[in-house]
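Structure provided below as structure tokens; questions to follow.
One chain of protein is taken out of this complex; the other chains stay put.
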Amino acid sequence: MTDDNLILNCQNVVMDYDGFKALNNCNFSVHYNELRVVIGPNGAGKTTLLDVICGKTKPTSGKVLFGKGINLVGKNAEDITKLGVGRKFQAPSIYANLSVWQNLDLSVKRASKGVFPTLMGRSTPAERERIDETLETIGLTEHAHDRAGSLSHGQKQWLEIGMVILQDPSLLLVDEPVAGMSDKETEQTGQLLTKLSGKQAIVVIEHDMDFVRQIANIVTVLAEGTVVCEGTVETVQADEHVRAIYLGRAKVAH
Amino acid sequence: MSVAGIPMRIILLSLVVFLPFGSDLRSALAAGEEGQTTSSSPQSANPIDQALLDIKSEDAAVRSAAAALLIEKGDASLLPKLDEIRADADRATRQAIKPVIDLLKNHANLTSEQADTRRSAAADLVGTGRPEAIAWLEASAAKEQVWWVKYTMEESAQLMRLRSEDQTVRLLAIKKLGDLRSQNGLSALKEFVETGAQSEATDEQRALATAAQTSVGEIDSWFWWAGAIETFFRGISLSSILLMMSLGLAIVFGLMGVINMAHGELMMVGAYATFITQQAFIAWFSPEHFDWYFPVALPVAFLSAALFGLVLEATVIRFLYGRLLETLLATWGVSLILMQAARVYFGDLTAVIAPQALRGGAQVMVGVYLPYNRIFIIVLSIVCVLGIYFLLFRSNLGVRVRAVTQNRNMSACLGIPTRKVDAYTFAFASGLAGIAGWALTMVGNVDPGLGQNYIVDAFMVVVTGGVGKLAGTIWASLGIGGLNKLIEPISGAVYGKVFILVGVILFLQWRPQGLFAAKGRNADA
Amino acid sequence: MPEQMATQQNSRETLSFYITGFVLLVVLPVLNVLPSEDSWLYLSDFRLNQFGKFLCFAILALGLDLIWGYCGVLSMGQGVFFGFGAYCMGMYLALQIGKESVYGSELPDFMVWTQVKELPFFWYPFKSFAGALLGAILVPVLFATIFGFLAFRSRIKGVYFAIITQALAFAAWLVFNRNETRLGGTNGLTDFKQLLGYRLSDPSTQRGLYIMTVLALGAAYLFCRWIVASRAGKVLIAIRDSESRVTFSGYTPWMFKLFVFVVAAGLAGVSGMLYVPQVGIITPAQIGVLPSLEVVIWVAVGGRGTLIGAVLGAVAVNYGRSVLTNYFPEAWPFILGGLFVIVVTMFPDGLLGMIRKLSERKKTPAPLIKAEGSTAA
Partner (left out) sequence: METKLPQGSKQVSDVEVLTEESGSSRREFLGQSGRVAAGVGVAALLGNLGNYALSYAAGGPPIKIGILHSLSGTMAISEVSLRDVVLMAVEEINKAGGVMGRQIEAKVVDPASNWDLFAEKAKQLLLEDKVSVVFGCWTSVSRKSVLPVFEKNNGLLFYPVQYEGEECSKNVFYTGAAVNQQAAPAVEYLMSPEGGNYKKFYLLGTDYVYPRTTNKILRAMLLAKKVPAANIEEEYTPFHHQDYQTICGKIKKFAAGGGAAVISTINGDSNVPFYKEFGNQGLRAEDAPIMAFSVAEDELRGMDTSALVGHLAAWNYYQSVDTPQNKKFVANFKAYCKRNNLPDGENRVTDDPIEAAYFGVYVWKQAVEKAGSIEVDAVRKAVYGQKFLAPGGQIMMDEANQHTHKPVLIGEIMKNGQFKVIWRSKGLVKPEPWSEYTNPEKGCDWINHQGTYQKK
């Protein structure tokens, strides 16, 4: 069943929280260098899906195959990260008390991230160059030596994306990157993600349909823990089932 | 000191300093005593009166004869006179008079109104070793209503029969003691077994030994079970104390995200509130109402601890919501302050006198004696658990508290006054600590260190139980308390505690979130 | 440009390091030796000795600062590691008493009155000074490794860890108090006579010990600064700020925690080792819950997350204690408790934070370490 073009293949993943199935037989796959957007109503299991992939939570059952058939289930988060899965959280998760530069420096992909290599290691010129490049990419060159905690919300989001990029992931998981951003920041974020998608596969969770339209190629709709529909933005929007889910939900919610 | 007092004092001091050193203190002190005892009194016709005089004689033979006469002829009416003699007597007289008093007093006490006194008398008569007591005991046993007193009377009678000269009487007594499962007879029975085992033992002794062996076996196996039941009870008792302490801790930890290191000191507040109530009763009410102070102290303890809790919440804790470690440190500081304040204010060990109803215990079966104060705490802890359950899960306030716990902002939007809910929850948990302190006055002293004694254990309970789960707290306190008492007889108190700590650490390896971990998406946020 | 700033700050720090070192190492001992006893400049043996004790505590505080101030893991059991170091040295010193003891026995006094006839096996390594030195560092380090491994690997965090370490302190206190432990029970170890042939009662020996302490403190400070300045030091701060992010950057946070916990334990051991010959007694009272927490307050008062703060806090609080207990003995617990409350609620950055805030009000760069209070479990 393996497909050589798939970087990620989730098979029959079930995540059961005391009877509540956040993921229910979820099958989800992503190709190399693809930018995939996952949408779905609240509680559909989107964040849980990312949690399962990156090792933050262990699924009740199912397989998560990555790259050349490595099953990620049961591996711990550090190892999954080292395999090349990067994760950006919904709320910006950065080191507030370190400078932007230090934030990035810690994230650079290195041969070993054990205690003693980290204690002894110094950044090589090549690494510095990469960090500078990334700073450029995320537009924070001027803030390189500011305390990360003093950045604006959008800047923090970018910083986190920058940190993930420096890990050289082949799969990048991004959870609601533009929540709380201004329109301009949203647009810049979109450009950033599009630019990155050439080099690695990216899975983005998003609510903002304008943003989805801006970046998305293929959209996956998740509801009640399973994939309901997959296709281009237009196809998905035209799908009756999807409309029913959103509208039905909307009725209940308001 | 007044001015006039000074010269007075100087004179006294110089007197003290220059007092001749040669005089022996002992002789000075004892002068009065000897003067009294040597004065002999005129003869008297009544043999009892004569015996009362003779017992003070310097001749040992006269003394013992007088004692024998008093035992034979005397009754309880002599006791005041005997006590009077005893108070002034020298050592020899006291020794002579002691068995007389013992026997007469205990004989009289066999018909006392108080069951305890009757029982004590029955037990003490064994020590006198006078055969005439057997008849008294058996006569009283026949009339006795309270099973435990009756048991003691029968046991005492049989214990005295063991000393009989008659082989059959002894054999029967040995068998009876076995039937009675008499723990007090154990050492005597074992002596029979040992005598019988010796090579030069007579056939009679061997027969006694065989019978005694059977009885010892019966008694031993009975007391193994009795011991097991008592150990179990002690475990439950310790658990209930831990539970009382941890409930409040678990509430503030689980519902409010506050680690309250001053929880133990809030208990101390409850205990001191009980003490103050007692003092107020002593000062303002007549002694026959004294025991009422204890029920009255319950609301006083609850409210005063709750008040302290309110103040603590308003002045310290509310600045620290969401900063667990900081609450831990700040409340630790508060606990230091409260402890020292108690030390300065109350100055000393103070204790609460237990009401009559909570003294002593119940003999539920032979070998199993359960103190009332422990039973009381066990029942109280059950009541508290039920109370909390209804308050949190069945009342309006409980719904609000849990709403605030789960989503503070949303609750605020819905019009729940979150500040007030916080304050009330904290005050309620503090009040619970006050109740725990109130109850603890029944087992220990009221001193500034009261809270520190169990606090580490209580935190272990909360950690082991898992945050915010009532059931977890209950199970963990049962587990830790029970295990502690199970290990203690083998390892001693200290290593028992160490084992428990190691156990908890290993347990957390297996379940880092405690026994009843909160599961769900936000479990480890 | 950033490097410039850093070096500027570094050179300032280095300068103050040298000045402090000079004062501690040269000026104070000279004031002790040269001026006559009546001179106002004269520093008595007693004061110098007392100061040496404070500096021992400063080493202990440095360790806690690493784990708590930088890494955000509150250990309430530092007293235990301090005690391990102290007892190791104490055992050596106790064996050096020899026939000079009250009972005139080769065994330490307490063994005589607890009727121990033979030296327990675990005392043997401490017959030699090297054994004591090694033990004073290795015992706490090994113990911390085992305990830390169990605790951190199973993700016991935040308050859970704090409570477990507090229970550890409590349990250790109980065990050390027990005479069956063969470590002198409540009395601990005392009545030491000599160290490597030098009489401990000689002022010159005490002066030597003081200088050793200053040197050890200097070394400990440099060592900690090296850790903090390294990338691993940044990881520690990162763990404090956002542990999950650290995980998703490919580090294993519990390994770093374990590392720094072990370093802190080793420093505590060194501190205890230096403390014993200067104070002349070690008892379980130094191991329990309260002494372990006092370390926390030193660091908090001085300013957590800054090494100088830890040193400053340890010296200031202890000096304050020594002075205040003279004048207001019954007030000291109030002051200590009040310090806890006030520092935690109002001055999370401690003394140093206040000074910085005052002096850098106009300059923009915020202090590197700012307690965000995000240390929730």
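Chains: A, B and C, in written order; residue numbering restarts at 1 for each.
Following the convention adopted for this analysis, contacts are C-beta pairs under 8 Å (C-beta built on N, C-alpha and C of every residue); 3 or more make two chains touch, one makes a residue touch a chain.
In this text the structure is predicted, and so the values were computed from the model without any measurement.
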Visible contact partners (per top-of-document touch definition) of the missing chain: B, C
Listed residues B:237, B:260, B:381 or B:425, member touching the removed chain: B:237
Which of C:85, C:148 or C:188 contacts the chain that the document leaves out: C:188
Among B:50, B:64, B:445 or B:509, which residue is in touch with the absent chain? B:445
Out of B:46, B:168, B:187 or B:396, point to the residue that touches the absent chain in the complete complex. B:187
Using the document's contact rule, name the residues of chain C that touch the chain not shown here. 44-46, 49-50, 53, 102-104, 110, 113-115, 174, 177-179, 185-188, 190-192, 201, 279-283, 285-286, 322, 325-334
Positions on chain B contacted by the hidden chain, ascending: 1, 6, 9-10, 12-14, 16-17, 19, 21, 23-26, 28-33, 87-88, 91, 94-95, 98, 120, 123-124, 126-127, 183-188, 223, 227, 230-231, 234, 237-238, 276, 279-280, 282-284, 287, 290, 340-341, 343-354, 359-361, 363, 369, 371-374, 443-445, 447, 449, 452-454, 485, 488-489, 492-494
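Rule of thumb we're sticking to: only the chains that are shown with their structure count from here on.
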From the C-alpha centre of chain A to that of chain C, how far is it in Å? 44
Taking the mean of the CA coordinates per chain, how far is chain A from chain B in Å? 63
Residues of chain A that touch chain C when the two form their complex: 54, 56, 77-78, 81-82, 86-87, 89, 93-99, 101-103, 105-107, 109-110, 113-115, 118-123, 144-145, 147, 149-150, 160, 163-164, 167
Counting only contacts in the complex, chain C reaches chain B at residues 74, 147, 150-151, 153-156, 158-160, 162-164, 166-168, 170-171, 174-175, 177-178, 289, 293, 296-297, 300, 330, 333-334, 336-341, 344-345, 348, 373, 375-377
Going by the contact rule at the top, pick out the chain C residues touching chain A in the complex. 1-2, 5, 227, 230-232, 234-235, 237-238, 240-242, 244-252, 255-256, 259, 365-366, 368-370, 372, 374
